[in-house]
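A single protein chain has been omitted; all remaining protein chains appear in their positions.
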Amino acid sequence: MTDAPASVSNDGGALRVLVWNEGVHERRNEPPTMERDYPQGIHGAIADALEARLPGARIATATLADPEHGLVESVLEQTDVLLWWGHVAHDEVSDEVVARVQRHVLAGMGFVVLHSGHHSKPFRALMGTTCNLRWRNAGERELVWTVDPTHPIARGIPSPIVIPAQEMYGEQFDIPKPDDLVFVSSFAGGEVFRSGATWTRGRGRIFYFSPGDQEYPVYRQAEIGDVLANGVRWVAQPDVPRAVVPVENPAEGWFAGA
Amino acid sequence: MTDAPASVSNDGGALRVLVWNEGVHERRNEPPTMERDYPQGIHGAIADALEARLPGARIATATLADPEHGLVESVLEQTDVLLWWGHVAHDEVSDEVVARVQRHVLAGMGFVVLHSGHHSKPFRALMGTTCNLRWRNAGERELVWTVDPTHPIARGIPSPIVIPAQEMYGEQFDIPKPDDLVFVSSFAGGEVFRSGATWTRGRGRIFYFSPGDQEYPVYRQAEIGDVLANGVRWVAQPDVPRAVVPVENPAEGWFAGA
Amino acid sequence: MTDAPASVSNDGGALRVLVWNEGVHERRNEPPTMERDYPQGIHGAIADALEARLPGARIATATLADPEHGLVESVLEQTDVLLWWGHVAHDEVSDEVVARVQRHVLAGMGFVVLHSGHHSKPFRALMGTTCNLRWRNAGERELVWTVDPTHPIARGIPSPIVIPAQEMYGEQFDIPKPDDLVFVSSFAGGEVFRSGATWTRGRGRIFYFSPGDQEYPVYRQAEIGDVLANGVRWVAQPDVPRAVVPVENPAEGWFAGA
Partner (left out) sequence: MTDAPASVSNDGGALRVLVWNEGVHERRNEPPTMERDYPQGIHGAIADALEARLPGARIATATLADPEHGLVESVLEQTDVLLWWGHVAHDEVSDEVVARVQRHVLAGMGFVVLHSGHHSKPFRALMGTTCNLRWRNAGERELVWTVDPTHPIARGIPSPIVIPAQEMYGEQFDIPKPDDLVFVSSFAGGEVFRSGATWTRGRGRIFYFSPGDQEYPVYRQAEIGDVLANGVRWVAQPDVPRAVVPVENPAEGWFAGA
């Protein structure tokens, strides 16, 4: 991993958000509800939700099929927050792009990882664990409870959020201990899940949020959009120069007499 | 708060455990199921569970009605781990005894707080928060899920533990962020709860575990006994001298040339 | 502890900051450098530093000698952030006022605790520990290093801050594990200290920052003022209704079939 350019920063302008989606369910129209629930794709629905809540922000999208998945160096340099949705094509993401994304997160880019993105290569590289979990697709009711009411991501969010039908994700979720555990979900079948969690890595901030799936119109639910917007605001550090923590080798210290 | 004696320690002998119970439900036989579920009192059932699992340990009990609630200085000095069950008589615990318990915990005594003990004076004094929570007594099924499989308290514990009927405790639970979050529960009614959590305070270790109630025979369930025994083992530091972190005012440092 | 009024909030106006100082060193002019270093008192110097950095904020001060130490209910209701400096008169702060301050912090008021305030009653009540530490007053050079570069309190702060002369505070510092450890200091004599740390308690945010003393003009150093202003911004939640986490007892849940 080489260092990011020493200084890439937002010149005081609009927040620059990039919604990345592998976009495979959309191309295959699979499940067949995709066309109804996500006519502009999952990324389109997420972008819409953010645009409605982040006035002035510039929201762009990119997918796996774009050259270098739409994640070339110059694009990441101009991105304050990257959101990531992937599911069936994690292995098709090139390792070079993964290393680039990881480097930018460590250098200060915000990173919001969604639902089945728990198994995406960049998230696993940043976590260091398998990110395995328990799951069942039975259209269960999910309740998303706030456990950290002081966290900015929870601000204005009702507790619980009631999601009428959703894929179940349950513990054991193989992640490092979160810096902040914001939300914990229960499912009708009885499982629990740490559904909203944050970490810092290097100079970057990461938010994982599990609700949202190709089969259920969760990203069109108002409270979910509110959480996504709060998450984007929290991971964004547009005024922080983009650079990884350096290796330093100073000859001088504060030795007595020096 | 004055300092504990500089050195109170277990001379290599048996682990000394004290199960404290306010003992009011027992005296009132209220609910009427007490006599059937807890013929020796809640403290008796807990002591039995520990005796069966901690061979060689010396298990004693004490209640609110004892002189100074059975928690005089000489008893605490000879206690490696104190378990605390209270519910309807928190206010009757004297502030002097609370300060004594807090001092011993900060000086290294292990402290296991059970169920409605979340509102006990010593727990609140150690946490610094209200320890308020959400509750409903409807005999709901509780599932206790392990979220930290590396924690010694989770060793050998099935995930989930299924408790057929229990009082519901739910979030928001107003506690400081746990050092380790070991268990998270769900209830049939949909709530979630951080049901097993640990903290260190001073030189002491604290474990809070919510399952267990006067109305349900939870403490006689095998897996619950296993958790209690693991908890006692984890908070116990019998070989650590009993003393709070001191104020120190050394004249000397490691100044260059000194 | 009774609940705070259910809803006390800032109606979108200026940030309201209250700098509390026991004010005893000032009255005694002890040490004699007080007059030169802090002609308006330590609280005056802190208020000046904040006014220069928080345009639009309303900065007030209060001292031990004021009626109820200047901390009556109506004042705290109108305070977004309380800063606390105390040293020789901790015991003179009334327990009633301490309980009031604790309740407001748990209900959402920001709390910044400075230097010898580590032994103040409200900080100890919120931490639950002795807050003891190691100290030596020898005018040593302190270096304040950033260990969490993603924390908003560290934004724009050089690492290290060099404080030419300061009282040494060293480990063991008997505090609960911080939620975020922002700064760690070293001293010329070799000690280290967790000099900048944050916690959340209830719905409130707390920042402890150790640099600053009655004998050294630390609060007039530019970088220290920057940290204080960052700390005030971080603990402030002016738009969050002021209320402790409630006890809730809902009859209804999300029972299947209900």
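Some points to look at:
First chain written, first letter: the chains are A, B and C, and each begins at residue 1.
One rule holds for everything that comes next: a contact is a pair of C-beta atoms (placed from the backbone, for glycine too) under 8 Å apart; a residue touches a chain by one contact, two chains touch by 3 or more.
These numbers were taken from a predicted model, which means no experiment stands behind them.
Note on the chain not shown: across the whole complex it touches A, B, C. Contact with the undisplayed chain is limited, among A:154, A:168 or A:197, to A:168.
When the omitted chain is restored, the residue from A:155, A:177 or A:233 that touches it is A:177.
In the complete assembly, the contact with the undisplayed chain comes from C:192, out of C:14, C:89, C:192 or C:247. Of the residues in subunit B, those that touch the hidden partner chain are 141, 143, 148-150, 155, 162, 179-180, 188, 200, 203-205, 237, 239-240, 245, 254, 256.
Taking the whole complex into account, subunit C touches the unshown chain at residues 141, 143, 145-149, 159-160, 170-173, 177, 180-181, 184-188, 190-192, 194, 255-257. Interface with the hidden chain, as seen from subunit A, comprises residues 1, 102, 106, 125-130, 132-136, 138, 140, 168, 170, 172, 174, 176-177, 179, 187-191, 199-202, 244-256.
Everything below uses one rule, namely that only the chains that are shown with their structure count from here on.
The greatest number of inter-chain C-beta pairs in contact is found between B-C. Rounded to whole angstrom, the centroid-to-centroid distance between subunit A and subunit B, based on C-alpha atoms, equals 38 Å.
Residue positions 179, 188, 200, 245, 254, 256 of subunit C are each in touch with at least two other chains.
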